[in-house]
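Worksheet for the structure shown next.
For this depiction, one protein chain was excluded, whereas all remaining protein chains were kept in their positions.
Up next is subunit A:
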């Protein structure tokens, strides 16, 4: 009876509501059809855990963060070598004569996107105070920043022992002079400082949103970038054009367009158009290379693919010179280039059994052991097996994309010499019984497992007994990285992607104060290296600095601190109805704002 009485008052409005929804729904369908959206489907090989700029120390997070937030500077879309250009900043910084004080003026009109975190839900103008807050929060414990090391000891008031308890606490070297001017005082000259302001870690965040969302800020990013977040989960992130973003039209010439180099990419039509150029970007997180390829090859799948090395044979006509097959060139747009980074194997130098030892005799003996392992390592076979022979092997840690790259002065460190390895071990007095056992760390993937088997076979060839290297596998990179940070592994494989185009960024991997859990995962501790590194860090670009960088590189080669290195060649394919020039490294996510798709795209 009760239900019967209730039915009529509920049923009528319910029916009306359903009819209204149906009518509105039909109407919306027509509107969508009339104004077809421009959608670009991007694919990357991993999913970020957080989109908070303070956690954007990996390429996956950085790709998205650079589009949701603004950084003061960015890299030009097309210029190579990479060139900085003002982004949120109005111009390049005014730097004092002693190179320690930077004044940066913000551009007018930059606004944070509308969000419930702001009063009335309306975004507000980005101010100098936001820049100061964004840098300062890296040093607040609740941020759990992964980027504090970039500015610690560099900015006055942010020295090693400094802690910031509240966002209101002032920092001597960080000040908002007025609404649009920031003053930053450094402890000493740091010519790479402007580059750090183009990294995703330096992106500008509004304090209201950080406080409003708390720990959830990583999944509710609020920024002033060209896009706003529509969806973010383990499978994909959907970005929509930020209606409040206005940086004027694309100036292709200013972005480094070269009609010869960029011929065939159909980039000219974007010149003079306001950006971002697409309404929506879907970033698909597909870790499995074959799944990424399948998605790209299917209709309605992703628009771009970074070809996995296993498939290089299917798309390449020749490796040297590198040329895609005619069928691939006809069907897709293609691009190849060397990565701005490298992979290497590192020793834990903090382990006195294989690394630094207080006893000079043992120290020499340990060096002989490491050098013997390096001699036994076959980079050429590694390149052939895992990188389709397209990687570039080079000695040390200054990759070929950098101006300071030392043209192979001594290939000895990357040449497979098993006989020399055996001789080294014998002359240093190492025997199968005295060789210290080593823990080899790897992620639980089939590729890393195969790399271990390959490594072990080379070492056995050089005289290391079977079972000498104990593999310890980890479920994910986070766990693996933590084990390296806690110095649990004796030997490990790592990759390093440059965040700015300067050798200082890769040589910091060996700077003593950066020891684990910092970037110096190998725990190299050489006072002479540290002294020269500190000197190089304060020098402006020029021959003196380059010479110092090369000297530092030779020191790590001499000490056999790493077995390395190799820079991978990236092969990109994308659909011909997409206008772009992709870049995974330094330009990274910045290129997405310049991606366009043709109007009559199916």
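Just so it is clear, a contact is a pair of C-beta atoms (placed from the backbone, for glycine too) under 8 Å apart; a residue touches a chain by one contact, two chains touch by 3 or more; residues count from 1.
One rule holds in what follows: contacts and distances are computed from a predicted model.
One subunit of the complex is not drawn; among "Cytochrome c1", "Fe-S cluster assembly ATPase SufC", "Alpha-D-ribose 1-methylphosphonate 5-phosphate C-P lyase" or "ABC transporter permease", its UniProt record names it "ABC transporter permease". Across A:177, A:327, A:444 or A:541, the residue that sits in touch with the chain not pictured is A:444. Although one chain is not drawn, the whole complex shows that of A:108, A:271 or A:313 it is A:313 that touches it.
Between the chain not shown and the residues A:96, A:290 or A:427, the one that touches is A:290.
Across the interface with the omitted chain, subunit A contributes residues 289-290, 293, 310-311, 313-314, 381, 384-386, 444-447, 449-450, 453-454, 456-458, 460, 470-473, 475.
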